[in-house]
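Contents: one structure, followed by commentary.
The complex appears here without one of its protein chains, the remainder shown in place.
Take a look at subunit A:
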Amino acid sequence: MGSTNSTLSRIPNVEELMQETGFTPAHIVRLYDRFEALDKEKTGHLRPQDFGAINRLAMNPIGDRIIGSFFSTGQETVDFHSFVRILAHFRPADKNRPKDPSMPQPVNSRTSKLKFAFQLYDQDKDGKISRAELLQVLRSMLEMQVTEEQLESIADRTIQEADLDKDDAISFEEFRKSLEKVNIDHKMSIRFLR
């Protein structure tokens, strides 16, 4: 426990962070250790190259997008707070949270998780997944094993199915609706981040 406390004391604003994300001190410490391990040059910030050093991430079809999601627009580096905030999306949701509509949704609620996933699709941040963006995702996931025509028809089909207001793009609401049968809490949670 001693080392936990000392590590915690090194992190600025750690109380606020725990409050906001719901992580326990043990988790924060674990994440801080990981942050420091990634931050090879000890600058206190992570750059895209640091993420790129993770080998397995390079093999991931959407690895670049994930890395990109950590950096908010215009920023070159990620500090520990942002790092934790992004990862907080993947905490399992608290079952017994009182459903208070006036309070903002916590970071790990179903809606927030979906919003995070949505933003990964929507690279230009216009609030919709356009056909081109969908094509990009499909191309990266299917890894050159299909022809362009097949990709296009899949993209068309996908948009057709989900697009309820016929604007040829998928909005967040449509995205959420198409995933209503999927147990997002289960699919988008990492057990260790409890």
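Some observations on this one:
As a convention for this text, a contact is a pair of C-beta atoms (placed from the backbone, for glycine too) under 8 Å apart; a residue touches a chain by one contact, two chains touch by 3 or more; residues count from 1.
Operating definition for what follows: contacts and distances are computed from a predicted model.
For the chain that is left out, the UniProt protein name among "Tctex1 domain-containing protein 1", "Small ribosomal subunit protein uS9m", "Sodium/hydrogen exchanger" or "Vacuolar protein sorting-associated protein 26B" is "Sodium/hydrogen exchanger". From the set A:T43, A:Q75, A:T111 or A:Q150, the residue in touch with the chain omitted from the display is A:Q150, counting the whole complex. Not every partner is drawn; the one left out touches subunit A at residues 31, 34, 37-38, 51, 54, 56-57, 59-63, 66, 87, 90, 92, 95, 117, 120-121, 137-138, 141-143, 145-146, 149-150, 152-154, 156-158, 160-162, 175, 178-179, 181-183, 185-193.
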